[in-house]
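Provided herewith is a single structure, encoded as structure tokens, for subsequent inquiry.
Partial complex: the chains shown occupy the same locations as in the complete assembly.
Naming follows writing order (A and B), and every chain is counted from residue 1.
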Amino acid sequence: MNYLVLKITGRAFNADPHLLRRYVNVVKSLLDARKLVVVTGGGAYARKYIEVARDVGVESNYWLDLIGILASRLNSLLLISALSNHAYPHPPESIEEAVKAVGCYKLVVMGGLIPGQSTASVLLQVAEALGVKKVYYYSAVGRVYDRDPARYPGARPLSVITASELKSILEQRTLPGEYALIDANALEISVRSGIEIQLLDYREPEQIYNALEGENPGTIVIPR
Amino acid sequence: MNYLVLKITGRAFNADPHLLRRYVNVVKSLLDARKLVVVTGGGAYARKYIEVARDVGVESNYWLDLIGILASRLNSLLLISALSNHAYPHPPESIEEAVKAVGCYKLVVMGGLIPGQSTASVLLQVAEALGVKKVYYYSAVGRVYDRDPARYPGARPLSVITASELKSILEQRTLPGEYALIDANALEISVRSGIEIQLLDYREPEQIYNALEGENPGTIVIPR
């Protein structure tokens, strides 16, 4: 049985419930033909909790990250509870637990794993562990642009970009709750194990059907 | 070394950060002379997440409760991160783990444990396991009234009430995220093991100093 490995940005969990229902339906329909591992991001509550922690004097990035990780698992649990007939009943806390779980269950949903590592890295690590060569990543924008679209109205979306180009474009941020679209560590795993990343727009869960039929609805990151 | 076992309602974690800082300071100062086990409730985020789960079609109380439990652990982690020099580094997931942890660490912070059980029950179970005969419970009101104060302006606070009287007053609710002030199961443990419950007002963390000196700033529930 083949595997589908994807990530859903935390943002999808704090938007309207209708969007989340669409994700639930998409995941359910994908389960018919394959096993799924879904990685969930942290989102607004993660950031909110991290902010409160800072307010009460927590300065350690380790602890702030742990809070973000637990919040991302709350998003995992939300998805698990909606698909509990098919899912491994709790978010794995290591890649090894995920690998074990996927041997017995059709659906595994997990959040962050360790401080200092983004959930995008988790996505790539799971793919590497399972020998999967393409992952799907629902992100805030769904595309990479040639310039920052927030500042340049004429910025144009790219359909393909290499991992090393993307690495030089992205401003690296590694603060808790503030991980960039994708971090250097994730891109390195992508390159070393030849894993292609299909970016998708988190507002359009159904885009994955097109992507599975060979279309490219967002940007593809080539592992080079 | 003696133990102090207390619960902080989830509400305290969603109010202004200043209140939370006061809790951090109170817990820190109490650690000088004793070991502490702190149980944290779920609060607004627990209810919010449970609501979202319902919106995407989750009907099972088991799963809704699990979401509430994970949210209560997020509150635990917040407190742990602010007191990480003294604390067992994650919320125990069973009474047994809590008992083990308190043998080695000065501070243990934990949330809910199992579906169908309130965090008030966790408070009483920890006390029973450690042989503690009095617990402190920061709740939304801090007192029990002779009538519902929301409806009867002349309702008067009681300084003492028996567990069985309280049981007959309380409307029992056992829905996820909607556990009453204290549930029957918690009161039964209180009675069977003779554990007194000192209610305190969650807006006044420092009340516990008075309570430890023998005053009664809220209502005391007698285990009878």
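Throughout what follows, contacts are C-beta pairs under 8 Å (C-beta built on N, C-alpha and C of every residue); 3 or more make two chains touch, one makes a residue touch a chain.
Keep in mind that this is a model prediction, so the values were computed, not measured.
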{"item": "Given 2 visible subunits, total identical subunits the whole complex contains", "value": "6"}
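We adopt the following convention: only the chains that are shown with their structure count from here on.
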{"item": "Gap in Å, rounded to a whole number, between the CA centres of subunit B and subunit A", "value": "35"}
{"item": "Footprint of subunit B on subunit A - complex, ascending", "value": "13, 17, 20-21, 24, 45, 49, 52-53, 55-58, 60, 63-64, 66-67, 70-71, 73-74, 77-78, 80-82, 84"}
